[in-house]
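One structure is given below, represented as C-alpha cells, and several questions about it will come after.
A single protein chain has been removed from this complex, and every other one stays in its place.
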Amino acid sequence: MKNLMNRITAISLAAVLLFSVLGATSAAAARKGFDPNKVGGKIVLTSFSDPVIFIWNRASDSASIDLMGMMFESLVKSDFNGQPIPGLATSWKFDKPSLTYTFNLRKGVKWHDGKPFTSKDVKATFDMYIDPDSVNTYKTDYESIQSVTIVDDYTVKFKLKENNVFFLTGGPASAGAILPAHHFPNGVKDYNAKNSKFGRNPIGTGPFKFKEWKTAERVVLVANKDWWDGRPYLDEIVTRILPDANVEALNLIKGDVDFVEKLNPRTLSEVAKNKNLKTITYDEGRFDYVGWNNKNPIFADKKVRQAMNYALDRQAIVSKIYLGKAYLGTGPMHPTLPQENKNVKPYPYDLKKAAELLDEAGWKKGSDGIRTKDGKKLELEVTYNNGNTNRQKIAQVFAADLKKLGIKANVRGYEWSLYLDKYLKGELDMFVLAWGGYDGATLEHKGFFHSSAIPDLEKGTAGNNRMRVDYPKVDKILEDYLTEEDASKRIKLYQELHAFLAEEAVAAFTHHPKNTAGMNKNLMGVKISMASSFFNIEDWYWKK
Amino acid sequence: MISLQPPAISIHRGRLPYLDRNEGCSLFVYILRRTWQTIPLLFIISIVTFALMTLAPGDPIAMFQNPEGVNNADSLETLREDLGLNDPIYVQYLKWLKLVVVEGNMGYSFADGRPVVEMILERIPATLILMGTAITLSFLIAIPIGIFSAVRKYSAADNLFTFLSFLGISIPSFFLALMAILLFSLKWSIFPVSGMRGDHTDGFNFFDITYHLVLPATVLAFGLIASLSRFMRSSMLEVINQDFIRTARAKGVSERKVIMKHAFRNALLPIITLVGLQLPSLLGGALIIETIFAWPGMGRLAIDSIFNRDYQVIMGITMFGSLLVVIGNLLSDVLYAVVDPRIQYGKNG
Partner (left out) sequence: MSLHNPAIPPHNEAQIQNDWSMQGKIESRGAAIWRRYRKNKLAVIGLIIIVIYVILALAAPLFSDYDPEYFDLMNSDMPPSFQHPFGTDSLGGDVFIRSLFGARISLSVAIIAMLITLVIGVAYGAISGYFGGIVDTIMMRIVDALQSIPSFFLLLIIAASMTPTMWSTILAISLLGWMSMSRIVRSEILSLRQRDYAAAALATGESKPGIIFYHILPNAIAPIIVIATLEVAGNILYEATLSFLGLGIQPPTPSWGNMLSSAQEIVTLTMYPWTAVFPGLFIMVAVLSVNFIGDGLRDALDPKMKDK
C-alpha cells in the first residue's frame, strides 16, 4: 500500500512539473475522457445542518465547505493525493530569491453570472483574506503573503514575507478559493458584512452553480454547463438537511437519499442487506485519541501516561465499536501516509503492566481499592462530546478498564460548546477526541503539538495545543518540517516525531477510522480522497 | 405533548384569572386590556430567558471551531469582541433590548449574521402547519371518542378508550416517532421518512405537504388525543347531569338531540380553554417531533441555537414562541367568552 502511494505521489509530482513547465494553453472544452452518455440526473446528498454561509473562509462547518467546494475554485487544485494540479491558474513559477510566486491564469473562465474571470478577482480575493479587519477564520494561513499585484489581466504575482513550503498544497494557493470581485465592490467591508446577500446567493466558477437554499430543508446546486473543464455529468445536486446519522441512514435505506458520506459502522449491516445500495470504504486523514492535559500533575509523570496507554483496549475498540473499520492508532500520522513511522507499534492492552507502572509512579492501592498518592485519590473524569455515540462508547469502555486498575473513573458527556470551552481551559481530565483534515501533502501538526500553540487565557492566546504538549525537541521538528524543502527529509522528520510522541505517551492514540460511504448502487464514478468526499463530484454519474 | 397529563382536575379552576370579575365592559376593551397586559409579560420572559442563557456555561464561539480540523485562535478572539461577548451580561441585555424596542429588530445570529426575525419568519409557517394539523386532528378524533365514552359510561368500549388514552400519555414522544418511522416508512413504505416537501416541490403544494405531514402530525396529536378525549368525557358527564339537560329530557326531547345539541355545545366550552393551556407544551412537543422528522420549523432552529449558544436566536425564538402562546391563550379566552353568555369581561384579577 505504502509503496503504491509513494509511486502515485511520484507520478503526480512529475505531472505537476510537466504542467508547470508547459502550462495548459487554453480552457479545454471538455476534460479528458469525457463521455456525453454519462450526462444527466440528479443526486440527493445529506447534511446534519444548514450551511452557515457561502463566503469562503468565513465558515468552518463541513456543510458550507463541501458545497462551496463544488461552486468555487482556487488557483491550484489538489489531485487525489493532495498534490497540486492546475486550477484557475494554468501554471506557476516560484522565484526563491525574491520570494515571489507568479501565476498564469486560465483564460475564458466565466463566473456563474457570465462575467469573465480575471486577475482582478484574484487580487481582490486575497486582499480581503489578508486585510487586518477581515473576519477570515483562517487568517493565520495567509500570514505569509506580503502583497498581491496584478501584472496583466491573466497574470498575478504573490510576494511572500517568508518561504512557505505549503504555499501550493494546503496553503493559500490551494486553500484560498477565488471570489468574484464585482460582488465585493467595497472589499473587506462586503466580505465581513453581517447579513451578506452573497453569502446566501453565491457566484463561483466551479462545476456547479447555486440554485436555491430552503433553510432547514435543502440546498440545490445545478450543473455549470459552461465550466472550463467541460460540464459535470450530474444535472443537479440536492443536499437535504437531516438531523442526525440515524435519520440519514433511514433515508438512505428508504431510497430518499442517494449518497451518505459516513455511515456508522453499526448501520453497515442494514445497508448491506439492501440490494439497491452499495458502499465504498475510504481513508480519512485524521487520528482519534484519548487525550489529557499533559501539564496536569497526574499526567506530568510519563509512567502514568504510559499506564493509560496500556490500559486502553484498542483492539476491542476497533473490532467491537468500529466493527473492524479502523486502523489501530499509534500516533498522529495516518498509517497510509509515508510520514508514519512503521516501527512504532501500538501499545498492547496489558492491565498488569499498567498496574505496575502506576505502582512505580507512586500510586498505590488503598484499603478501599482506590489508588492514592500523597493522600490524594486517583480520580479521573473521562469525557466526550454529547451525541457522538462512538466516543461515548470508547469513554465507557476505557473507564471500565481504569476502574479495574483502581482508578476512580467517571464518564461524562458534555455538549460541544461546553466541551470545547473546558478543553481550552485545560479543565478536562481526559477527553475522547479526534483531529484531522489532512492528506499526504498537507499533513502538518505545528498548530497541534507546538508549545507556542498552548492556550494561555491570561495572555489571550488560544491555540490548538490543548493537550499542552511541551517539548523543545517537538517544537524543533515541527518548525524544521515547515521550512525543509526536501520532501524525503521532511518525511524523516515526522517519522522521528511520531516515534518520540509515542514513547512519551503524550496521548493514547486510539485509531484512525476507515470511513464507509453508502450510496445507490447505480451511482458511478465516485472517488473519495483523504481530504474530501466530493473530490471528483464532476465525474459522478448515473448508470443508465 | 410530552408533558400532557390526564386532566385530573377541571383545568379552569387554575386558569382564567382575568375572567372572574363581573364589571361589564365591551369585548373590544377587554381584548385591548389583555393585549396591553402582554407587554410586562414579554418583558419578564425576556429577562428570565436572557439570564438563564448567559449564565449558562459554554461559549458561543465554540460553533466557529471545527471539531476535527485547524482552528485559528486569534480570529476567534476578535470574533468574540465583535459579537459583544466580552461585555457584562446586563450590558448585553440592554443592547438587545435597545435593538428590539428602538430598532424593532431582534438582532443577528452569531452563526451566520442573518437577522433573527428573518430566520424565524421563514420557519414559523412549517411549525404552524404542523401544530394546526395536530390540534385539528386531535379535535376530530378525541371529541367523538369523549362523547361516546360519556354516553356509554363504563361500557367495554369506554374502558378500552380509557386504557388507550392512558397508554397514549405514557409513551415518550420521541420513541413513538421512531417507531412510526420504522413501521410506516421503512417496513411498509407508506410515508416519507422525513422532510416537509419532495425534493422538487416549491412553495405550497397541498398534496405533497399533506403526504409528508401525516406521520409527524399524528405522532404529535397522539398525546393530545389521549388527554382531550378524557377531558371531553368528564366534561360531557358534568353537563349531562345539569338541570337544563334534565329539563330537556323531562320535556321529552330525544336523547340524541339532548346529547348532540344541548350537552355537546356546553361540554365543548372548557375544551377550548384546555387547548389554550396546552399550547406551550404542544409547542414544546413540536420541537422534538420536528427534530426527528427533519420538519423545517422552529424546532431545529431552537435546539441548534441552544446547543450553539446563539444568544440572539434563542432570545428571538423564545419571544416568538411565547408570543404565540399568549396570542393562543387570548384567542381561547375570547372564544370562550364569546361562546359562553355567562361570562362577562372584566378587569383583571
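We just call them A and B in the order they show up, numbering each chain from 1.
Convention: a contact is a pair of C-beta atoms (placed from the backbone, for glycine too) under 8 Å apart; a residue touches a chain by one contact, two chains touch by 3 or more.
No experiment lies behind these values; they were computed from the predicted model shown.
J.: Could you run through the displayed chains and say which ones the absent chain touches?
T.: A, B
J.: Among A:K77, A:K393 or A:K527, which residue is in contact with the omitted chain in the full complex?
T.: A:K393
J.: For the full complex, which residue in A:D313, A:E340, A:D429 or A:E444 touches the chain that was left out?
T.: Touching the chain that is not displayed is residue A:D313.
J.: Residue-wise, where is chain A in contact with the chain that is not depicted?
T.: Against the left-out chain, chain A lists 246, 249-250, 253, 264, 266-267, 269-270, 313, 316, 320-321, 386-387, 389, 392-393, 396-397, 399-400, 403, 411-415, 418.
J.: Tell me which stretches of chain B touch the chain missing from the display.
T.: 2-6, 8-10, 12-17, 19-20, 37, 40-42, 44-45, 48-49, 52-53, 55-58, 153, 163, 166-167, 169-175, 178, 182, 186, 233-234, 237-238, 241, 266, 269-270, 280-281, 283-285, 287-288, 302-303, 306-307, 314, 317-318, 321-322, 324-326, 329, 340, 342-343, 348-349
In the analysis below, only the chains that are shown with their structure count from here on.
J.: If we count contacts the way the header does, which residues on chain A are in touch with chain B in the complex?
T.: 42, 44, 49, 52-53, 59-61, 135-141, 193-196, 199-200, 214-218, 238, 240-243, 247, 250-251, 253-254, 256, 286, 385, 415-421, 433-437, 447, 453, 455, 460-464
J.: Help me check something: in the complex, which residues belonging to chain B touch chain A?
T.: Per the stated touch rule, the residues are 57-60, 62-79, 82, 108, 111-115, 119, 122-123, 126, 181, 185-186, 189, 192-197, 199, 291-292, 294, 296-297, 300-301, 304, 307-309.
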